[in-house]
Structures are given as C-alpha cells and as structure tokens.
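Before I ask anything, let me first share the structure, which is written out below as structure tokens.
Shown here: the complex without one of its protein chains, the others still in place.
In order of appearance the chains are A, B and C, and numbering begins at 1 in each one.
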Amino acid sequence: MTTITTATTGVRLTAAVDVPESFVAEYVDVYKHLHAHPELSAQEFETATYIESRLAGLGIETFRCGTTGVVGVLKNGAGPVVGFRADTDGLPIAEQTGLDYSSEATGTLPDGGTAPVMHGCGHDTHITAALALASLLTERRDLWQGTLVLIFQPGEETAYGARAMVDDGLWDRAPKPEVVLAQHVMPVGHGKLIVRDGHMTSLADSWKITVHGQQAHGSQPEKSIDPIVAAAAMVMRLQTIVSRELAPTTPAVVTVGTFHAGLKENIIPGSAEFTVNVRTPDEGTRATVLAAIKRIVSAEAAASAAPEPSIEELNNFPRCFNDPAATRRVVDAFTADFGAAALTDAPLGMGSEDAGWLSDAIGVPGVFWAFGAFDPELFEDGAAPAGNHSPFFAPDARAAVVGGTGAALSGVLAFLGRN
Amino acid sequence: MTTITTATTGVRLTAAVDVPESFVAEYVDVYKHLHAHPELSAQEFETATYIESRLAGLGIETFRCGTTGVVGVLKNGAGPVVGFRADTDGLPIAEQTGLDYSSEATGTLPDGGTAPVMHGCGHDTHITAALALASLLTERRDLWQGTLVLIFQPGEETAYGARAMVDDGLWDRAPKPEVVLAQHVMPVGHGKLIVRDGHMTSLADSWKITVHGQQAHGSQPEKSIDPIVAAAAMVMRLQTIVSRELAPTTPAVVTVGTFHAGLKENIIPGSAEFTVNVRTPDEGTRATVLAAIKRIVSAEAAASAAPEPSIEELNNFPRCFNDPAATRRVVDAFTADFGAAALTDAPLGMGSEDAGWLSDAIGVPGVFWAFGAFDPELFEDGAAPAGNHSPFFAPDARAAVVGGTGAALSGVLAFLGRN
Amino acid sequence: MTTITTATTGVRLTAAVDVPESFVAEYVDVYKHLHAHPELSAQEFETATYIESRLAGLGIETFRCGTTGVVGVLKNGAGPVVGFRADTDGLPIAEQTGLDYSSEATGTLPDGGTAPVMHGCGHDTHITAALALASLLTERRDLWQGTLVLIFQPGEETAYGARAMVDDGLWDRAPKPEVVLAQHVMPVGHGKLIVRDGHMTSLADSWKITVHGQQAHGSQPEKSIDPIVAAAAMVMRLQTIVSRELAPTTPAVVTVGTFHAGLKENIIPGSAEFTVNVRTPDEGTRATVLAAIKRIVSAEAAASAAPEPSIEELNNFPRCFNDPAATRRVVDAFTADFGAAALTDAPLGMGSEDAGWLSDAIGVPGVFWAFGAFDPELFEDGAAPAGNHSPFFAPDARAAVVGGTGAALSGVLAFLGRN
Partner (left out) sequence: MTTITTATTGVRLTAAVDVPESFVAEYVDVYKHLHAHPELSAQEFETATYIESRLAGLGIETFRCGTTGVVGVLKNGAGPVVGFRADTDGLPIAEQTGLDYSSEATGTLPDGGTAPVMHGCGHDTHITAALALASLLTERRDLWQGTLVLIFQPGEETAYGARAMVDDGLWDRAPKPEVVLAQHVMPVGHGKLIVRDGHMTSLADSWKITVHGQQAHGSQPEKSIDPIVAAAAMVMRLQTIVSRELAPTTPAVVTVGTFHAGLKENIIPGSAEFTVNVRTPDEGTRATVLAAIKRIVSAEAAASAAPEPSIEELNNFPRCFNDPAATRRVVDAFTADFGAAALTDAPLGMGSEDAGWLSDAIGVPGVFWAFGAFDPELFEDGAAPAGNHSPFFAPDARAAVVGGTGAALSGVLAFLGRN
C-alpha cells in the first residue's frame, strides 16, 4: 500500500490551514496507540482516561458523562455553540490486518466470555481527529470564535452511548449547542467526503430471539422439541422478508449475526438463541420488517409445537437525519476547502449511527458526514479495500489523521469560523 | 412418588440373597452422595478418589487406569475371571429434579466455558451398584469363586473411556477375563430387566462441522458469505437423511446437538460450528448416513459459494454386541433369580455405549443389560417418567440400589457362582 | 434374465396339482395382454369387460359391482364360502421396462390431463392368477367343495375400490364368506411367499393441501403472498415429522408426491397445491403424524401471512389385518405345498392395501399374502430388481402365472379343499 504523502513542507489540512509535519506525526502516533488499544462498548475506561489526559495536556476542562464518555469544552469568546462528536468503542473482532500496530486486546462479552477486540469500524480515527482538532483550535484561536463542545461518546456500536450521555445530563452540564456535528471514516479514497441532507444512515434494530424447545437425549428426538431445527427454519424463513415482502427498490437488511444452542453433541438442547440485526430506510419499512420477524418467529415455533419464543430488544439506532440548512453550510465549507470534486455521492450502504440522538434529543439540527482515508490506488479498476467491521479494515494512518482532522476543521469552522 | 418397599425384614436382592436394611441404607447414602457430586467426562477425579476410598475400605486393591478410571480386583480362589464395568461420568445438564440431593456442581467444557453437571444418565446408580456388589462379594465369599475385575470406567458419554482404559493397559495389568459384563439403568419399572443377544445399542458417531464463511458488517451481506445461513440450510437438509434416504424400518437418528456462531448481532461472522450426533443400527447404515452428511454439508457450502467445510470426528461408539451363549447364561440366571416376568423386551431406543470395546478389544464375549429403577406406578396408563439425559431424570434411590445390585449380583454369579 | 423353467412335462403348481404346459402358456398370454392394456383407477372398463368375457368362457356367472368391479361365483356343492380378491387397476407411470408387451396406454387424470399408464404394481399378475384359478377349479371340481366368490376389485391404488364394492352391495349380492383372501406380487424370488398374522401393511392417508397466496406480477413480490415459497417451506418442514417427531424405531413415511403451482414464470401465482401421502404402522402414530402435518401446514402459512390452507382428504387405506387362526391355516397349506423354506419373512415395507375392508366390513377374518415372481438370480449378492411402482417393475411372466396361481390355489384349498 502506498502511503499518502504531500509534497509541501507543511501539510495542508484545508484550503486555509496548514500544519507542520510534526503535528501530523504526533497524531499518527496517537492513532496507532488508540488502534492498538481498542475496548469494547461500555468498557472504554482506558480510552476515556487517555482522552482526558490528552485534553488536559491542551488545557481543556473535561467531565465524564455516561460512565465512559468524556466531554471537553473549548471557549473562544462570544459566538455560537457547536457540538462535535467522536465515538470511541471497538468491536469483538480478531484483527487480521498484519499492521505492526495491530490490536492484541481482549474484552469481556455480555455473556462473560472473552473476545478479541479491534477498532474494526475506525472509531480510532474519529478520536484522533477530534483530539487533533482540539489541539489545533486551542492554538489557532484566530480561526474561530464561540464554543466547541467535544463529545467523546462510548457505545456507538451497541446504540446506547448517545442516549446514555444525554440521559446523564450532557446538555445540562455542557453549553447547549445550535448544531451537533459528527463524522465517520469510510472505505473511500483519501480526500473524498460524503455528505447529503436527509437520512444519512439506516434505522437499525437488534433483537435477541430465544427459541424454547424441550431437551432430550440426542437419540430420542421424539421426546424433544428440537430448538435448533426450529431456529434453523426461522433463519431460512427470515430470508424471505427481504426477498419476498419488500419492494426490490426498498433497501433493507435482515441479518442473523449470532446463533447459539447446545452444550453437547448428544443432547438436544432445551433452547436456542439467535440475534437479528435489521436495517431499514424509514419508519414504515421498519414497522413492516419487525412485524414480519415477529410473525415468522412465532409461526415457526408453532410449526415445531414449541412455546412462543421470547423476543428481547437489544438496541435500536435512531435516525441520523441531516438538517438541510445546516448541511448546506457544511457542503459549502467542504467545497471551498477541498473543491467540488472532493464530494462524492458514493452510497453509504446500510450502516447505522446513534449520533443523531445528540441533536434530536434537544431539537437542534445535526450534520453527519463521512471521510475517506484510503490510498486512492486501492480503488482502481473497481477494486476496493476491506470495509468497516472487516478484520482486514485498515485505513492509512496518515490519511486518517490528515483527512479526518481536515474534514473536522472545515465542518466546525462552517459554524464557528471567524470572518 | 411412592418409594419401593419390601415387606420382609431383610431385603431381597436375588432369589438366594437377602441383605439387611442397613446395607441398603448405606448404599442409598452412597448413591445420593454420588448424585450430588457429578463430574464431566475426563474430569472424574473426585469420583475416582471416592471409589478408591470405598474399595480400600473393603480391603480391595485398586489401580488407576485411563487417568480417571479405577480398577479393583477381587480374588476368591480358583475359577473364571469376569470383568464387571460401571461407568462414572456425568453430563453438562442443569438438574431440575427438585430432589434434596440434587447436583449443584459445575464443570469445564472443552471450549473453556463452564456448565452445570448432572448424573443425568444414571451412571451414579452404576457406581453404587458396583460398590455394593464389591462389598457383598467381599463378605459373602461362600457365594462365588474365581476373580472379579471391577472396572470403574470414565468418559462413557464421550465414547473415549473404554478405549482409554484398554490403551492404558487394562488387560495387561488386570487378569484377562473370559467375559465382560456391564449394566445400565433405564426408565422402566423397578424389578424389570432388559437383555437380549445381538446388538444391544446403536452405533454412534459424533462430528463437528465448521462452516467457513466470510465476515462482514451486518449491513453488508453482499460482502459476506453468511455461515449462519449456510449452516441453517445444512440443519434443514440433514433432516432429509432420515426422512428420505433411509427405509422407514431402519432405525436411525441424525441430531444436531449444538450450533454456535457469531459474537455480535451486527457482524456476519466468519464461521459457524455445529455438531452432529448419529445413531445407526449397523455398519451399512452407518456408512450410508455418514456419507450423506458429508455430501449435504459439502453441497450446502457450495450453494453458498463457501469453501469446503471442515469435518472433525469427535467420537464414535463401537458396537455393543451381546454374545449369544454368554447372554443365555445371564438370561437363565435372571429368570431363576427374578422370574421370567421380570424380563421385558421393552425397546432400548437408540442409545449408545462403549462397554463393548472392553471385551471386543481382547476378543472375548460381552454381555450388557439394563435394569429398571422407577416406581411401577409411573408407567400406568401409558405414562412414563423422564428418560436418560433429561434434566428431570430421577431414578428412585432405593430402587436403584436394590435393582442395580441385585442384577449385578445375578449376572456375575451366572459365571462365578459356586453352583 | 433367465426365465423360470420346470423340468417336468407337466408344470407343478402345488405339491398336489400339476397343469399342462399349454395351461401356463395360455395364462402367460392373458398376463401379457393385461400388462399391455392397463387402465387407471376407476377407469377399468376394458379390463372389466375382458374379465367378464374370460369368466363367461368358463361358464361362470358374474355381476358388476362398484361400476368397474366384477364378481364371479363358483359353486361346487355344500361347503364353506370363501372370498378371493384380485385388484385390477394400473398406475400413471410411463413404462420403461423395454418388454415387448410393454404398455403404451394412456389415461385421464382427475384434473383432466392425460398420463401414460402402466401395471406398475403388478395387479395384472393378480387378475391373471385369479382367472387361472377359476379355470382350474372349474375343471378340477374333485379338489374342492363349497363356494368361491371371485372379487375383481377396481381402484385399489386410490383406496376406494373395496369400499365401493361393499357400498354397492357386494355381500348382499354374493354369498357371505367366512374368510376373504387376497394376494400381492412382490419383488422377491419366484417360489417365495410372505405371510404372517397381524398388520400386513401400513395404514395410509393421502391429503391434498391448497396453499392460498396472493397473485402478483413476478417483479412485485411485495404485492404478493408467494404460495410457492410457502409450500416449499412446508415441504422442508414436513421432513422433520419423521426425523424429529417420531421415535427412530417407528416406521413411518411422509411423502409429498405432487406439487403444482403457477402457469407463467413471471406471475407469482395465487395458490399452490401439493399432496401428502402418509404411511404409519398403527392408529396412534397415524394420529400423531396427521396432527403434525396440519400443525406445520397451518404454521407455515402463518409465517407467510397467508390464509389458512385448505386440506382435503384424498383417500385413506384401512388396516390390512391377518386373522391369526385363518393365517395359521394358510401357513400350514403353504408349508405343505411349497415347503417351509418357501416362506420368507422379508419385510413388506410400507405398502398399503384396502383388501382388509372386504372382510372387516362384515366382521369376518381376512388373510393377505405376497408371492414372488422374479428370477432368484436377480437377488444374488444383495442385488434386487426394480420394485412395485417403478417404471422398470417387471415380474417374470411365467413366474407370475405359476407362482400366483399356485399360491392362490393353495390358499383357497386351505379352506375349501376336499379333505
């Protein structure tokens, strides 16, 4: 992989702002440290401490919010208040990038088991960019005025963090913003940006289904109600929601992400558990799909003469809706800073995101955008690097720092810029 | 539940042998102790120590064999050598009998996890009967002559114990027998016995199948090869082996006992694992079924464009074949001791058993029988108590001691009896 | 294929009765004629006319019963009355035996379509043997006394013929018998006979299931309820009745024999129809399986949000129970006529048969046996010829005549024989 380089002595973050090479190098190190030390959702204790330490080094006051969330407030005279959010959690994935700063971390799963952990969704780039932004804005007070609320949010992957921070008094304890911004790294080329108004990500719902069967010796199926067969039939039938119940033009996903049943090969277990993750483009489709899941799960249990299965909501991602007027300001800033060609309308896929709640909860606009951090050569001839949540997901470290910090700076200055 | 009682002052074990009530009470206590302290296959350390201690108390010399197996040798002058085997392991089942001597034990699974343990197959009755037999024959040397090799075998449930003891030199270290006997408690009434020549139990094979997919974010199925869907399709298709590929009159079972895949609901995992447990009546059917499993698993992976799945043999149970001539001697003894009506031809179902290897390995005859230990009232009007491997499996303690010891005594004296 | 030959000038039918070669040749011709002219159930008009013509040629009076059934009554003085039944219908199978007397016949299906027809179950051998028996007993009145009621029954394959004849007054119009006999050709060697008391064949039930969906253009699944997907899911789930809901030792079959839906590839049809054929060994299992089918079909429709499917009974085969005392007389006769070695306990499989109703309807005993008509060489080394209902089913013509007539004669004389 070719790493991103710039020919100038200074490194250009935006049209108006260069930073010295040493600045980039410092945050590449920050990035590699974070990448090597990921933590699972709700367990971001070391990460929070690290962020607090870095912000303290910049002289920025912080407070904890939502247990492992960190909020830092930068004030620079009168002016608007803007929130900028970076999410901080990793994923239970065994990293296979082969990078020399690969993660070897492990974490504890909800069921008590142990799992490898990886920043497989790139939240490490988000933290890094937010820290670099904080550093830059601390130093370059000439560029802006007003108040920036930096929100280091835990638990995005499990859709609990934004709610947890709001519920823990985020907007009572920090100045109330007029807009909340957030960004995400995506597998597009370095320098590319994706932003549009309306829904940026899918609604997402996750459910745990417990199929109740009847345990018996493996040799006596007639004394059992086999929950593995019932759950397998459910998995097969759930495929028909997307294939038969939705219009082909309706983008939706029904994924069974986990399936666990049984302790011993010669015992038909008493129950089986699986989880379903659903992505839908709007509330109407969401209602249709969730009703179909309930209907199928219930009917397949009946087909097995099994009791009604238990359904438990694990999480649901709210909408991530880009306010048109606020988005226009961001688009204008991006265009001015990076050129119109930087903005791509590459599809965002079916990802989900709880950042929208930070603004929706208090009825102010939100804007969410994506930035690229991959060598453009990787995309030649229709190829593409491994995407988010892949064990091979590997943004270029330098591109992540330069691209992430540049986009953050441009977006924030769209609201707080002096002039 | 009515407990089994006898009207005599002494308790009748066989037509010829009574024991005092205190003898029964002692072994009921032994049984309850064992029931409350089950251990998983290959972990029967406490059980082995307990057995050694009891045998030492009777003055019987023992040696360890197969790590957690215990062998005790009783000699009583010249005469034949007979092996008598009791298996000692429990199962990863959470006991739900509500008995006041219920197990609260836990054990470690092969994958490192923790599981509740229960003597859900009744091996505690086998140990108890063997210990009671040892006590009785130690005291009543008038009844017999020759040598009795008591084999307390671990790991029957995982089909490794008989092989492990033979491989650890069982028949080099103990006198070589002319016949090996074994017994099993079954959900039939107290006093009932099941024995016939030929195949007593099914052949059993267990395989672990690993389906190799391709991991991706839950919202991007097109970047994945979904191993849960592939494995679910395999589970459904495996049903057709019994329903479509075997003659209706061929008794066979294909059970998927475990299914595990995925750590997080929004990640399509890279692989799925499930185990298949197969029961077949003979080698021909065994070959047919195992070939069909391989064919189906391979084809369903191909249907998913997934790589060839991995198949690993977990265990296989050999035949448990009752030698006709030796069986005749046991049947005659049972008839003399308990009356012809005690022998029932209730089907043994599709259970499996590795006891046969203890005799097959050295080319001598083996006889395996089953005894009942349940209140006969439980079987009235076509009802039946919970069977082996159920969390509710609960032999009557007293019936287990009386029935198990009586059957053991009668069977052993069929070969060692002093006319 | 080696044809069956006898070294004697006469041909031995039973221990006591030889016939000239010309007799055998005549009925081989009858057999080949019948084989080449099969008719579907309820359409046996030509067959009935042919039978009437042959019986008229023997001077036997006949009457029609059940539209295409023919009854002939032979009287030979005082003595018992015995019924002997031959079934007369063919099957919608395209014969592929390559025999020079192969069927090229076609018939009309219930839905109005046209199908090839074949005597694929061997009923042509039954008719032939009954006609030959009639000829023999007409000529050899010295052998017997009493009354023989020859019942040429239509519609065995669809389980309606026995009921139709009884309902049409069979036993009011013919002398009431003390026993009713019937026989069937099976793929066992020439000279072999199968008879035992108790249930000779399975109970059988056939149902037609209509899945009601909602029609839509093939490109708009979201406007449809796809009945083909629902019915396919039902087919897959029905496999689990045998694989999971019955004990492995319970011989039962659930076959989906037809599946029809849709007229055009780009229209999702409004409904799908399939038929289920069920074989069970006893009334208890029958009830279990039929309830499971109803449960699964109903639940899978619910999983599709489809209305409750329609279930229509197509036919059900009653028991075919061999009365022990009457069977004993047949076994004794067979042993005397063909030797004990001729009686084989080869399994009868899961076939069904409505002959039992002819006796059950009037509360008299029935006996049903099977005879072989294949070259014994076909069975060497574990091989076997194509079985009943195969397009390759091809009894040896001569063996069918000799074996079928001999067995019929022996069985009838067991009750009507003159000392």
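The rule we apply is simple: a residue touches a chain if its C-beta (ideal position, glycine included) is under 8 Å from a C-beta of that chain, and two chains touch if they have at least 3 such contacts.
No experiment lies behind these values; they were computed from the predicted model shown.
Seen in the complete assembly, the chain not on display touches A, B, C. Contact with the chain not shown here comes from a single listed residue; of C:L58, C:V235, C:L343 or C:L378, that residue is C:V235.
One of C:T47, C:T62, C:Q183 or C:S352 touches the chain omitted from the figure, and that residue is C:S352.
Of the candidate positions C:T125, C:T147 or C:S206, contact with the hidden chain is made by C:S206. Of the candidate positions B:A56, B:A302 or B:A325, contact with the hidden chain is made by B:A302. Remark: the residues of chain C touching the chain excluded from display are 91-93, 109, 113, 115, 157, 202, 204, 206, 208, 215-221, 223, 226, 228-229, 231-233, 235-236, 239, 253, 255-270, 272, 274-277, 279, 314, 349-352, 387-391. Contacts to the hidden chain, counted on chain B, fall at residues 219-222, 224, 226, 229, 233, 236-237, 240, 243-248, 250, 292, 295-296, 298-300, 302-305.
Counting the whole complex, the residues of chain A in touch with the unshown chain are 236, 239-244, 247-249, 251-254, 279, 347, 349-350.
The rule we apply is simple: only the chains that are shown with their structure count from here on.
Separation between the centroids of chain A and chain B, computed from CA atoms only, is 51 Å. We define each chain's centre as the mean of its Cα atoms; on that basis chain B and chain C are separated by 45 Å. Annotation: 68 Å between the Cα-based centres of chain A and chain C.
Multi-chain contact residues of chain A (touching two or more other chains) are listed as 219-221, 226, 229, 233, 236.
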